[in-house]
Every structure is written in structure tokens, then in C-alpha cells.
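All protein chains but one are shown in place.
Order of writing sets the chain letters: A, B and C. Residues in each chain are counted from 1.
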Amino acid sequence: MKIGKATIPTSAICTSDDEHIVVRGHDLCADLIGRMSFSDYFWLLVTGQRPSAMASRVLDATLVAITEHGLVPSAQAARMTLAAAPDALQGAVAAGILGCGSVILGASETAGRLFLKIDALAREQGLSLTDAATQVVSDLRASKQAIPGYGHPQHKARDPRVARLFAVAAEAGSRGHFVALAEAVEQVLPAITGRDLRLNVSAAIPAVLLDVGFPAEALRGVPILARTAGLIGHLTEELSNPIGFALSYQATREQRYTGELPAGVTIKHAE
Amino acid sequence: MKIGKATIPTSAICTSDDEHIVVRGHDLCADLIGRMSFSDYFWLLVTGQRPSAMASRVLDATLVAITEHGLVPSAQAARMTLAAAPDALQGAVAAGILGCGSVILGASETAGRLFLKIDALAREQGLSLTDAATQVVSDLRASKQAIPGYGHPQHKARDPRVARLFAVAAEAGSRGHFVALAEAVEQVLPAITGRDLRLNVSAAIPAVLLDVGFPAEALRGVPILARTAGLIGHLTEELSNPIGFALSYQATREQRYTGELPAGVTIKHAE
Amino acid sequence: MKIGKATIPTSAICTSDDEHIVVRGHDLCADLIGRMSFSDYFWLLVTGQRPSAMASRVLDATLVAITEHGLVPSAQAARMTLAAAPDALQGAVAAGILGCGSVILGASETAGRLFLKIDALAREQGLSLTDAATQVVSDLRASKQAIPGYGHPQHKARDPRVARLFAVAAEAGSRGHFVALAEAVEQVLPAITGRDLRLNVSAAIPAVLLDVGFPAEALRGVPILARTAGLIGHLTEELSNPIGFALSYQATREQRYTGELPAGVTIKHAE
Partner (left out) sequence: MKIGKATIPTSAICTSDDEHIVVRGHDLCADLIGRMSFSDYFWLLVTGQRPSAMASRVLDATLVAITEHGLVPSAQAARMTLAAAPDALQGAVAAGILGCGSVILGASETAGRLFLKIDALAREQGLSLTDAATQVVSDLRASKQAIPGYGHPQHKARDPRVARLFAVAAEAGSRGHFVALAEAVEQVLPAITGRDLRLNVSAAIPAVLLDVGFPAEALRGVPILARTAGLIGHLTEELSNPIGFALSYQATREQRYTGELPAGVTIKHAE
């Protein structure tokens, strides 16, 4: 069935024959394997260009920052899935990645789009970053939308990864424009929302990446790639230290059934 | 419900509080972000130890080797999925990863286990690698099991990534024991199977990784992590150059329905 | 880590002990197994109530209508995934389900929400369904949003499943309010959009289901459940008639690489 205008599929990423594999214009074997780090290669695949030394350093820092944060929900889902289906590592990784959604890790992209909107407004109307941030954040607030990338359930003071990412970006020579913009948002938030929401890692990541030229469309890919590495770490540990079912048991130890019981049936809760 | 012996969940990977995130015994912000590449961090997460310079170089080479090979089935599945569900990038990545199974990318692990078995046999019985390989491969053949990691649908001569990975490993100072073992298998294969199956990338990866101490249990994670990066490249391209539905259309242009038709119904195949 | 207000998990769906399993207030073994069809049980699980005979008939009709439509993208993705990972049927099903997104099967829910919005407007402002439909559709059009559930890539005249679903609902005694509303939208569409977009199955499903009291929040579950059955049909066929890799081969037979080639490299396209 033809959905949309049927076309010949085209792609600028890769071609190959018996002897050669060409990726983004380079010979994979002669030019890339052993000559480029995996994260630089990720940049090349996504953008078509090799990263600058500055971009390379910043991308690595963001990936390392977001890879691992303990037994978060996606790590739990992955470990429970491996416990139930130990033959299919790929399924357990997939189950974990499916938790990289709008609420948890997807904020890197939505925060990035928020920053681009504020930046565009500032440039179009000749506003300071603070004034542009005030206007955009107030609009979001008026329509009862969340402000992505600010506030953290555990790190009430600023998420410690934020300062470190900003420092790495500065050391690497980044201009810091979107970092300043992210901090402008942080400064105007308390007055607008009445809550002292501090920058978290999901806002710091797009700030430093946009500053080094990473494309906004691919921002959501950064936490997904990073978390995949973290999930593989957890799943490798699960093989020798299985806790998937223990997590599931603990999760429901205090659960309460709020429905009805059939006449004459009682449920013993010793479990 | 208690499945297995209910326990307190334990993990040696990460702990944190308001101010600190500790990963594998290191302070994430002070010691890791900006001081370690993403692939070295992956090694640390999986093994608990920082990689040597040799291991770091070899791991990067294997990841780069396996990340991207064009519009392979998993890239197609991912692009079709994004076309149908464009709001959920994580779902399209997951759909692609689910194709990293025993037939396609999982061979890295099964080939690795084959090499370990041959190695153990050689050591236990004082056999040469060639003799041990002959024995184990003959047993596999007798029980009609596939030999993972040899032969490739496109690269009939040796997959060009193989020589490059072996060269990088040698340059990095690797001992080359499992490389020699993988080549011993390649040499005995024609006589045993009657087919000239050459080493492919899925056998080269475990050979060079086992030589630098990467754990066998985590071998399947290497192609999964790598392919995640490749999928994100494809999905980012899909956003601006949508071909998901075109692929699906092309795939079925010549399909044939082999079932029956109800009396009186004819199907027009113009589509 | 506490995300949101930590609470004791509660659920009204199921409780159990050694001897009994209680679902939605009924004893699973004594009252449900062998006494209720699977689709009625689905209704009970989602709503907490047994369906009326009318609701039961309509739900079955919608599920049968949307289960199977040949080698659509999600069936292709599932079959390619099983070909690559034959040991993990659940992974291939999951890959197919991930294609039930906003563009393809999710329209059942968005069309349902559109109908509820038109219905609310008609009641609040005392408008005819046609006037309310005109207003809401014009607003959607003005903000360049798609009209979910109208038009079909293959069934240019009205999707044949639409008339059949409407007939089954009428036979079952449904009031037909949302059916009338869905047809009102169909009538006003050409004047507003300039295109003769006819009702497709994704609008007919919510129309007949809302008429019999199915909850709007669960509408997206109907195509997902149905398509799962269809995918299992395809995957069972794939085991004896493997076409996953053939689909993938056909899909890219005419693909074009639009990137560059390294100096001195030519790619032979015989494949």
C-alpha cells in the first residue's frame, strides 16, 4: 500500500559493496575504525560532519552525565524484563529505552526547543535574554504547560551535573550563549512560578550542546544513546546479581486493592 | 508476589544523594564528566574498572565498526516505526534494537562463547588451537548447529572490517590470542563444512574484545549500544528525509497473495 | 528516588492469594473463565463493568475490523524483527506495536477526542452537529492541524469497513449519536479543506464505541489489542514462510545513496 507519495528511498548515510563500506563520505575501514572515538562517530552520523575538538569534548561530557543514575524507573523496568525473558537482552534494553519519554529523559529536547524559542524572540525583537525568557516562560505558565529542565525530585539545590557540564563547556572554549540563556530562565522562574526550580541536567545538556552546534532535532537521541549504555551496565550486573524480581516484590509489598470482593471471598495478605 | 527468594535489591553501580552521584566508586561530577570518554565510561559501567589505553582503543574500534551498515532490516523497522509514530523517537529506537537478535547482531556473543569453549578445550587437553577448533566445530556441525560469526551475505570475501579490527588491536598492543583462535576456526571451516565461510565482523569483535579483557557476558551489549547510535543517525535523517513509508511500499510492490478469494470477489492489483 | 508524591500503590483491578484470584470484583475461576468471551473481559478490565449485549457486539466488530490489513508497515517491521531475532516472539510483537502511533493507528483516539469536542460544543452552545463540526474543523484547519480519521491511502471512496461498522452498531441497537456526528464531519470537510476526504476505519471505531459507552481514554487500546492479534498471525506465518529478509531486500532494491564517496572509491551496485 502506498502511504504518502511513493518514492525511491534515498539516504545520505551509508553505501557499500563487497569491498567497501562508505559512511558519510568516508571509507569506514580506512578512515574511521581505529581513528575516531565512538562519540565522535555518533556526531558524524547525526550531522554529516566531524565534530570540532570543542564539540567532541562537550558531547562526551553530556553523554557521561546522563548515562547512569542508579535504579531509576527505566533501569528497574529493564531488569524486571530481563528476569522474565533472560534470553532476549535486546528486549530488556528496549523496555528500558521506552521509558525515555517526555516526562523523564525527553526533557533534553523540549528544553532545547524552549531555549531556541527564547533565543529567536530575543533576536527578532531585540530583547535581552532575561526579558525574552520572562515572556516565553510566562506564556508557558499561562497555558499551564510545564517548564522542561528545571527542578529535580532528588537534587533540590542545583543538580550537581549542571555546574560540571557548564565548566567543561567553558574549559573547552564554548561561547556559552545558551548556557547564559538557560541561567536567565532559572533566574526568572521563581517570580513567575512561585517556586525555586533550579536547572537540572536535562536543561544543561541542550544548553551546552546547542552552543557547540549539535542539531536540535537530534537532542532526544543523546539521553537515549547514553541510557542504553547505562542499561547494558545494569543488565550485565543483573546476570550475576539478579534483583529484577526482588524489585517487583518490594514495589508491591504495601499495595492496596481498592476494588470490591465477591461475596464470601476473603483474601489472605500474608503473600 | 514473591518470585524467587525475595531479597533486598542490591547494586554496585550507583548511589546518590542531594549533592553527590557516585558511580562505580567515583564521584560522577568531580571525576568522570569531562575527564572520560563515553566509551571508556561504558567499559567502567560494565566491568567496574577503568579500561587500559589498549582496551579503550579496541572498544572504540569495535563500536565504530558495528554502528552503521546502511538500510539494514533494523534501520528499516526503525524508520517505518518513526513514520507511523513520529512523536515517540524512543519507540522507533526500541523497534530497531529489537532486531539485534540471535541471527543478526547477537552473533558477537555466540561467537565469543564459541571461542572461549575452544580456548578452554585447548588448555584442558593441551591441544593446538587448530585441533581444538576442529573438534568443537565438528561437534557443532554434527549437531547441525550454525557456526556464528563466519560468512556474510554481502562480503563474500572477508568482511573488510575484520582485517581493520585485527590491525587496530595489534597496533594497540593486544596479544592477539583470540584473534589467532578466530583465524584457526576460519582455516578449519572449509574442510568441515564444505563451504568457504570467512570471518565476519561479528566474530572479529569478540576476538579483539576478549583479548583485552572485556567480559563475555556483556559482548551482546556492544552491537546493541553501537546500533543505537546508528539508529539515531537514521531517525534524525528520517525527520528531514522521510522514507519509512516508501520502504514499506517498495517492500510489497511485488508481493503475492497465496490464499483464496471469496466467490465473486476479484482484487484489482493496480494499488 | 521519589518522583512525585510517593504513595502506597493502589489498584482496583486485581487481588489474589493462594486460593483465589479476584478481578474487578469477580472470582476469576468461578465467575469469569469459561463464562465470558475474551473481548467482554477486555471491556470489564478497562471499565470495571460487564458490557451490555449491544456494547459487546460493537466492541467485537471494531476489534475484528482493525486487526488485519496485510503487510502494513507494522507487520513488516515485526516480520523483519522475527527474522533477525527468531527466539524472541515477544520482541517482534513489540516492534510491531510500536508502530501503532499517532499517524497510523492512534487516529482512533484522536478522532474520538475530536468527536467529544464537537459534541460538547454542540451541547454547550445549542448548535446543530453540522454547525459545531464546521466550527471545530475550521479551527483545526486554521491552525494547520490534521483531521484525524478521514481519508485513506488505499480506500479513496469510503473505507468499506465504515459502512459495515455503522450497520453492525445499528443492528445492535446503538443510538447512533456519534455516528451521526462523524458523518456530519465528513459532510463539512470538502467545503473547509477543499478535499473529499471520506470517513476511514479510524474514525468509525471511536464513533461506534463512544455510542456504546466505551471510555475515550482507552480508545487507543482498541487498535493496539487488535493489531497484536494480527501481528501474531503474521509472525506464526513467518515461522513457516519466512519473508522478513525478502521484504527488507525488496525495500532497498532501488535505494539511492545521496552522500559523497571518498576519493578513489567506487561502489559496485550489483549487490
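The criterion applied here is as follows: a residue touches a chain if its C-beta (ideal position, glycine included) is under 8 Å from a C-beta of that chain, and two chains touch if they have at least 3 such contacts.
Note that the structure is predicted; figures quoted are calculated from it, not measured.
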- Item | Omitted-chain contact residue, chosen from C:R141, C:R164 or C:H177 | C:R164
- Selected from A:P86, A:G176, A:G213 or A:P262 as touching the chain missing from the view: A:P86
- Query: Among the options C:L45, C:L116 or C:I192, which residue touches the chain absent from this view?
  - Reply: C:L45
- Note on the structure: Residues of subunit B touching the missing chain are 1-4, 8-18, 20, 22, 24-27, 30-31, 48, 69-70, 72-73, 85, 87-88, 90-91, 94, 153-154, 251-252, 254-262, 265, 267-271
- Query: In the full complex, which residues of subunit C touch the absent chain?
  - Reply: 1-4, 6-21, 23, 28-30, 32-34, 36-39, 41-42, 45-46, 57, 59-61, 63-65, 67-71, 83, 88-91, 93-95, 97-101, 106, 154-157, 160-161, 163-165, 167-168, 171, 215, 217-218, 220-221, 224-226, 228-230, 232-237, 239-243, 245-250, 252, 271
- Query: Tell me, which residues in subunit A touch the chain that this view leaves out?
  - Reply: 1, 16, 70-74, 76-77, 80-81, 83-88, 91-92, 94-95, 98-106, 154, 244-245, 247-248, 250-255, 271
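Please note the rule applied: only the chains that are shown with their structure count from here on.
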- Determine the chain that sits nearest the middle of the structure, using the mean of its CA atoms as its centre. A
- Indicate whether more than half of the residue numbers at the subunit B-subunit C interface occur in both copies; give same if so and different if not. same
- Hey, how far is the Cα centre of subunit A from the one of subunit C, in Å? 28
- Task: Go ahead and note the Å separation of the Cα centroids belonging to subunit A and subunit B.
- Result: 23
- Query: Approximately how many whole Å separate the CA-defined centres of subunit B and subunit C?
  - Reply: 34
- Message: Counting only residues that touch at least two other chains, what does the list for subunit C look like?
- Response: 1, 16, 70, 72-73, 85, 87-88, 91, 94, 154, 251-252, 254-255, 271
